[in-house]
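Data first, discussion second: the structure below is written as structure tokens.
Complex shown without one protein chain; remaining protein chains in place.
Chain naming follows the written order as A and B, and within any one chain the residues start at number 1.
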Amino acid sequence: MLGLTKKDLQLMLIVTGLTMLAPFILNPFPESSGMAQFNAGYPDLMQRFVIFGIFAIGFNLLFGLTGYLSFGHAAFLGVGSYGAIWMMKLVSLNVIPAIFMGVIVAGIFSVAVGYICLRRSGIYFSILTLAIAQMSYALAYSVLTPITGGETGLQIKSTDRPLLSNLAEGETGRANLFGMDMRQSFELSIGDWLFTFNVGYYIAAVVMLIAFYVSIRIFRSPFGLMLRAIKSNQTRMSYTGLNPRPHTLAAFVISGMYAGLAGGLLVAMDTQVGPERMFWTASGEVVLMTILGGVGTLIGPVLGAGVIKYMENILSKINKDVLHEWFAFMPDGLEDFIVFLVYPFIGKGWHLTLGILFMLVVIFLPGGLVEGGQRIGKWIKNRRTAKDTGASTEPAE
Amino acid sequence: MEAIILQILNGLDKGSAYALIALGLTLIFGTLGVVNFAHGALFMIGAFCAVTFSRILTLSHTIIDETQTDFLGNPLKVDVPYLYDLFGQATGDAIIDWAVPLSILFTVPVMMFVGYAMERGLIKHFYNRPHADQILVTFGLAIVLQEVIKYFYGANPIPTPAPQAFAGSLDFGALLGFDPNLIIYPYWRIIYFVFSAVIIGAVFAFLQYTTFGMVVRAGMADRETVGLLGINIDKRFTIMFGLAAAVAGLAGVMYTPINSPNYHMGMDFLVLSFVVVVVGGMGSLPGAVLAGFLLGILESFASMREVLEILPGLNQIIIYLVAIIILLTRPRGLMGRKGVMED
Partner (left out) sequence: MGILEVKDVGKRFGGLQALGDVNLSVKENTVHAIIGPNGAGKSTLLNCLVGKLIPDTGSVMFDGQSVLGRTPHEINQMGISRVFQTPEIFGDLTVMENMMIPCFAKRDGAFRMRAVEDMMREKDIVEKAEAMLEDMNMADKHHMNAASMSRGDKRRLEIGMCLAQEPRLLLLDEPTAGMARADTNNTIDLLKQISDERDITIAIIEHDMHVVFSLAQRITVLAQGTPLVEDDPENIKGHPKVREAYLGETAA
């Protein structure tokens, strides 16, 4: 079905199920319980899960397949965002043209950047992309203020009168899809549980599913094979009559368009953009997501994006009082000691946890969480077969 | 003319910092073949060594001073640094005042140790892994170090003044025969530049005139051959890493009066220092120094009001622009050697 093998189809269905049921899955704890703060099923965060998932999927198409490590990918996300918000400000508040605009602008920009950066490879490529992204950030921050709004960025204002809209005088436009407001939510209350179904989230989720599907197809295509060949051995590639340059450029542009898509979606959800979206730390973040989840795997980047956004939003909210509450059952001295030990890793210190986790993954688990999962799976399987054979040989003895 | 001299002078201190960081980066890349994204963190740790040292100097105990009273007539509680007890008040104050230069003595061993620990504990295991993995793991390390510093010292910049003796400015223009007050230049920046020049000179002399340096230079040129000669090159490279860390740390210590240290200063400088290394030529020490000063001065020229009126924002992008042009036209950088990381 869908031109996928059975295994890929299974993966696709699992991901579809998870994203569609996310409002349930991410809200496992009752509202009144102490664990409610671990609930991630609110619209803003769920939107971020899928949008950064798209960003990471796109990054993985470049880094995972060709091995070219771009350290400036946030530039495409930012450019896509700017393109999208101008579309909303000037033409239509419907999110579809805005998202399209984001993809197109990012695509054009990545053709130019890719043309320059792909003349070099290895560490030079990383530094070139980093330099260009930092330059774009500086341009957006200061030089291009008339287009980018400088430091404060761009928002949809009450004075904006898009061509294809009939707003009342002084009314601030809202992003919509054929009249459906992105912020509209339907809340379902079952007992002590509260589930939120948000229009924006479901639109972003559908887009992510399409993006995920396309990425599976690219992975399994002749083109994907060529990209993996580039990563593996460029010499053999050239001496097999294949030109690596257009292949890498195509991968770079596709990857840039994924970033633009993510940027456009971000604007569709919160109708604002600032230059910090292009800062190099944002580029670093997508690298972290992809590596953490599992570079070169299909599901890894989505997983990594989820873990990091969850940590950013949930782990960072835990403070000392919450910790004391948790460990209240311990004797006082021990409680203080444990809180003292744990405290640096949570709240504002969540970056520390992230950094350590990332290092551990790079050192011990180059395949990321996906490889971790596979290893655990194999270990369990081996134990089980060992037990089975053990049981069957026992009587013989 | 005055404006040009002023801009060159202004570019020198930033250029010095770039040059020192880039020098260490190049040493590590040239000898160990490792691209170290955590090198900026070493610069930052150096700066916080100065902070730590001045905090150690001002460690105090509280006494009740009967001679002074507060407005209610009660005896006043006064914090007295232990240094007063040791050396008396005048000498104690002088030592505290000179905390930044003195902390060099504290920084060098600390940074050497940090560098040593970093190489033995982590980088060593990445010699045979792809460059991308090296970038990633050192990037992770940079985040961790940055966050650790943030945890202990907070997120705000910590002002760390230079000694009173260097607080003023030199009227440089008057020395050269221009009108007074046209070209004034803070004393500390002169110190920083001279200090950097000395460090750079020392590193070059060390590599040029000692046997150790000769082996390291040979190792940079051809690692395998030197290894075949039976010279324990790995051990020397570890020491080299410690040295590069110390150089970055010293650059950080002396930079504190110019720019109050904060936890992200390392990353801010690192991105630019990478650009400097690439412009200078990967693996070329003179190239790193040259490019460091060149880009520092260029940046300072681009910040002139006259330039900004024509090309607003040029100061923000000039370094990147130059880097992109150089990389595309002279892929080896200004002074890069043939065959070193050409693709």
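The definition used in the following text is that a contact is a pair of C-beta atoms (placed from the backbone, for glycine too) under 8 Å apart; a residue touches a chain by one contact, two chains touch by 3 or more.
Note that the structure is a prediction, hence the values are computed from the model and not measured.
Among the chains on display, the ones the left-out chain touches in the entire complex are A.
Residue A:K231 is the one among A:R119, A:R183 or A:K231 that touches the chain not shown. Here one chain is not drawn; of A:P146, A:G170, A:G191 or A:P222, the residue touching it is A:P222. The missing chain, though absent from the display, is touched by one residue of A:G170, A:G191, A:G241 or A:G333; that residue is A:G241. Touching residues on chain A toward the chain that is not drawn are 3, 5, 214, 217-218, 220-226, 228-229, 231-233, 235-243, 246-247, 250, 254.
Rule of thumb we're sticking to: only the chains that are shown with their structure count from here on.
Chain A and chain B have Cα centroids lying 35 Å from one another. Considering their complex, residues 63, 67, 69, 71, 116, 119-124, 126-128, 130-132, 134-135, 138-139, 141-143, 280-281, 284, 287, 291, 344, 348-349, 351-352, 354-356, 358-359, 362-363, 366 of chain A touch chain B. Those residues of chain B that touch chain A in the shared complex are 35, 122, 125, 130-133, 135-137, 139-141, 143-144, 146-148, 150-151, 155, 267, 271, 274-275, 278, 282, 312-314, 316-317, 320-321, 323-324, 327-328, 331, 341, 343.
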